[in-house]
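Below you will find the structure I want to go over with you.
This part shows subunit A:
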Amino acid sequence: MPSALPAASGPSQPLVRVEDLTVRFPSGGGHRVVVDGIGFEIEAGQVVSIVGESGSGKSLTALSLLKLVDEPGEISGGRVLFDGNDVLTLRRTALQRVRGGEVGMIFQEPMRSLNPVFTIGRQLIETIRAHESVSRSQAYERSVEWLKRVGLPDPDRIMGSYPHELSGGMLQRAMIAVALCCDPKLLIADEPTTALDVTIQAQIIDLILDLRDETGMAVLFITHDLGVVAEVADVVLVMYDGQIIERGDVFTVFERPQHPYTDALLRARPMPGARLDRLPIISDEVRRMASRRPESAGVDA
Partner candidate 1 sequence: MTSYIIKRLTLMVLLLFGVSILVFFLFSLMPGDYYSSNRTLTPQRKAELRALNGLDQPVLVQYFIWLANMLRGQFGYSLAYNRPVGDLLGPYIAHSFLIAFTAFVFTWAIAIVSGVIAATKQYSWFDRLVTVGLFASLSVPSFFIGLLMIKVFAVDLHWLPTGSMTDTASSSTGFAYVFEIARHMVLPVAILTFLGAGSLTRYFRTGMLEVLRADFIRTARAKGLAERSVVFSHALRNALLPAITLLAFELPGLFAGAIITEQIFNWPGVGRLQLESVQNRDYAVLMTITMLLAFLTVLGSFLADICYAVADPRVRLVEVGKRA
Partner candidate 2 sequence: EPAPDATQNDLSSMKNEFYQATDPGKSPAGASARTDSFVSTISKPGGVFLPGFYDNGWDGNAVQPIFASLVVTNDAGEAEPDLAEKWDVSDDGLTYTFHLRKGLTFSDGSPLTADDVAFTLTLLNDPQYAGGVDFSDIVIAGTDDYRKGSATSLSGITVIDPTTIRIVTEKVNPLALRTLGGPVISKAYYGKGYAKGKLDYLKDLYGKPLGAGPYALDKYVEGQEIDYVANEHYYAGKPSIQRVIFKVISSDSALQNFENGDIDQGGFGSDPATLTELQNLGFANIEARVVPDYGAIWVNNKKPALADTKVRQALYYGLDRQQIVDAKFKGLGQVADVFAAPTQWSYTNDGVTQYPYDPDKAGALLDEAGWKKGSDGIRAKDGEKLKLSYITTKQDDPVIPIAKQTYTDLGIDFVAEVLDANTAFERLYSGDYDLAGFRSNGLSDPNDAVSEFGTDDPNINVTGYKNDEVTKLIKQGVSVFDHDARQKIYTELYQKLSEDPPIILLDYRKSLSAWNARIENGELFTTGNDDAAIALSKLKIAAD
């Protein structure tokens, strides 16, 4: 596979370097490989966006970066170098420092990802206090500040609310606040704006880009919204069936896609104002071309 990663300007050591990452699940007597030996790099201050087919392994890739793949899944191979250290072999305390502190993570399904019996406030405050020694009230102030920054009205109410009392979009923003509140060096955002209306989406993206500009935060941005990709990404990775089938800087990928799948994907994007009879979909033929084992995708024992 051609390494289309542009040699972005800057130091030689990237912030994140993923090598040969493989994730698999036991299945039937064997295994089902859902992330298949992928590798990529993220430089400080860079926004890398992963797009791709639903179920192609984007979320698992994101989880792997923080060694968060749950049983019975396992990261069966590869390395995740963060600042030169392999996250997958870090000791527990070091790992805890990385998680939440140096790397913030926004989960795809905010409703399930927040503890139902704790208030939003408590979940924010404990995150801050886990990484910085600040007083409870300082943490409270900062939490309120963050809720405001993610565009939540009435942050005081939100602080005291339980997850089930908030709307999907509000939770998503709360989740974003949790991820950002410790000024991470890397933000892993798994579909962070799906539940937001476009005005707030724009605001969140602004926020992320501002942080990137101010602090040099790097971002791994997973999304289906090609509009958002076009807007934020420096580098785009296209995944299909556990593999990265195309990578390149955002202009190249959008304008001269190499892989037929990428091409089809771009063509399928709905355009504002275009009222089609049917929305375009990607043909089976193209899918087969993207698939790992065109004939028998699936279990390998």
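Candidate entries met the following condition: all candidates are chains of the complex that A comes from, given by their letters.
Things worth noting here:
The definition used in the following text is that a contact is a pair of C-beta atoms (placed from the backbone, for glycine too) under 8 Å apart; a residue touches a chain by one contact, two chains touch by 3 or more; residues count from 1.
From a predicted model like this one, the values you see are computed outputs, not experimental measurements.
Only one entry among 1 or 2 touches subunit A in this complex, and that entry is 1. Of all the residues in subunit A, the ones that touch candidate 1 in their complex are 63, 66, 68, 70, 92, 96-101, 105, 107, 109, 112-118, 123, 126-127, 130-131, 162, 164-165, 178, 182.
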